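As you look at this complex, bear in mind that one protein chain is not there, while each of the others sits in place.
This part shows chain A:
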Amino acid sequence: MSALMISLDSLAPVSSMDAMLAKETSGGCASSSCGSSAKPDDMDLAIWEKIKDHPCYSEEAHHYFARMHVAVAPACNIQCNYCNRKYDCANESRPGVVSEKLTPDQARRKVIAVANEVPQLSVLGIAGPGDACYDWRKTKATFDDVSREIPDIKLCISTNGLALPDHVDELAEMNVDHVTITINMVAPEIGTKIYPWIFYQNRRYTGLEASQILHERQMLGLEMLTARGILTKINSVMIPGVNDEHLIEVNKWVKERGAFLHNVMPLISDPAHGTYFGLTGQRGPKAMELKALQDKLEGGAKLMRHCRQCRADAVGLLGEDRGQEFTLDQIPDEVAYDPARRETYREAVARERGDHAAAKQAAVTTVKGTEANGTLLVAVATKGGGRINEHFGHAREFQVYEASPKGISFVGHRKVEQYCMGGFGEDATLDGVIEALEGIDVVLCARIGDCPKDSLIAAGIRATDAYGFDYIETAIGALYAAEFGLELLAESA
C-alpha cells in the first residue's frame, strides 16, 4: 500500500499536494495494479467515463470528488408537503435550504472561486431551492457562463420534472449529462398526499388532477432523457405510511424507463422546519427502516446509498459543507480561473484510484475466501480518499459498509453530531452518537479515546483505531477474516 495518508484531504494546500505527488512518484510504482482503472467490470466504458468523476452518480467517485450547488433557481412550480424554502439556518443541512440566492453572474464568480480553492470540484449542480427547469432562464444563463470558463466541469440539475420535457433538448445541447428527477409516486392517489398543488401552463391545479399531470410529465421527461443518452437519477423521499411500500412500484417504473440510479431518501420532518409534514407530525423513517426498504429494492433500478440530502448551496465533498467559506461577501468582483490545482489533483487521484481498486479487489477476495456466512455492519470515520482517516470525535457522519459472503458493499451513512468540540467530549452528544450507530457491529476510525470506546462497548458496539489510514475495504476485509475466518478454523479444529 502506498504511504499516501491524508494527502487527499480536502484542506491540502498546494504545497503539500506537490509534496504528495513527489512522494508518490519517488516511491515508484509498488502496486501491481499500476495503470488499472477503477472501473467496475460490469459497466460500459462510455458510462463509466460519464460518472467516474461524479460524486453522486458513482459511489466510488464520492471519496475523491466534490460537487457544488449554486442557488440561482428559487422559483418553484410545485408545493411539496416536505418542503419549506423559507427556513434558513447555517447549521441546517437539507434540500431546499440556502443562505443566499445568487444571480447567474454571482454564481459564475462563486464557481470560479471554489474551483481555484477546492481541487476536488468536478460537478456544478443546480438543485433549487426552487426548480431548476422551471426557473430555466437563470439555470441556463449560469451553465452557459460557467462552462465557457471551466469547460471540463460537469453540469447537473435537479428537478421535480413538471417543466422538464420543455427543456430536454436544450439540456442535451448544453452537454448536461446528469439529471435528477424527484419522483415520489407513480399513482396519483398517493401523489395527493404529497403535493397540495402544482402550477402548470399558467394555472394552478390541485388534488388528483395535479398529481396526474405531474406523473405524466415526470414519465415523459424521463423517457426523453433516456432517449438522448442523458443519465438520470431518481430521487424518492420515503414517507412512512404514505409511499414507503409504493416505492417498490416506483422503482419498477423508472427502471423500465431507463433510469440509471434510484436514490431513496428518508423524509426529514421536524416541526421546527415548518413544513406541512413537520407540523402534522408525519414521521420520517429510521435508518434501519430505510435500509430494509433499500434492500427490498435490490435487483430493480440500481440504488444510490450515499446521498447526503445536501443543502441547495452545499460546497465540497459529500458529507462536508464548505459553503460558509464561499459566501458572496468573500468573493471578489473579478475572479480568474486557474486550472492548476484541479489538474494536479486529478493526476493524483488517477494514480491513487488504481491502487485503491486493487486493494478493494483483494479485500473482497479475502471476505469471500473465508467461506463464512456471517454479516458484519461496519461504520467508518473518513474525510475522503477512501481511507479511515477521521478521528471518532471529529466525525459528523459515519459511512456504513456491510461485509457478507457477497463481498463488501457501501450501504449508507449515519449523520451524527460532532462529539468532540475543542478537545472535550460531551456525554449527551455521545449518547446521540451511540443511538445513531444502532445495529453497527464495529466502528473504524483514525483515533478514539478510551472513554468513548468503553461507552460504545457498553452499548454493544466495538470501536478500533487499529486500521487508521488504511483503505476502508482493506480494513473491513481483515476484520471480517478475523471475525469469521478464525471462528471457522476454531470450529473445524
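Throughout what follows, contacts are C-beta pairs under 8 Å (C-beta built on N, C-alpha and C of every residue); 3 or more make two chains touch, one makes a residue touch a chain; residues count from 1.
Keep in mind that, in the parts below, contacts and distances are computed from a predicted model.
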Protein name (UniProt record) of the chain left out of view, among "LutB/LldF family L-lactate oxidation iron-sulfur protein", "Ferredoxin-like protein in nif region", "ABC transporter permease" or "Ion-translocating oxidoreductase complex subunit C": "Ferredoxin-like protein in nif region"
Contact with the hidden chain (one of A:55, A:104, A:129 or A:188): A:129
Residue touching the undisplayed chain, where the options are A:101, A:341 or A:453: A:101
Hidden partner chain, residues of chain A it touches: 74-77, 79, 84-86, 101, 129-130, 134-135, 197, 199, 202-204
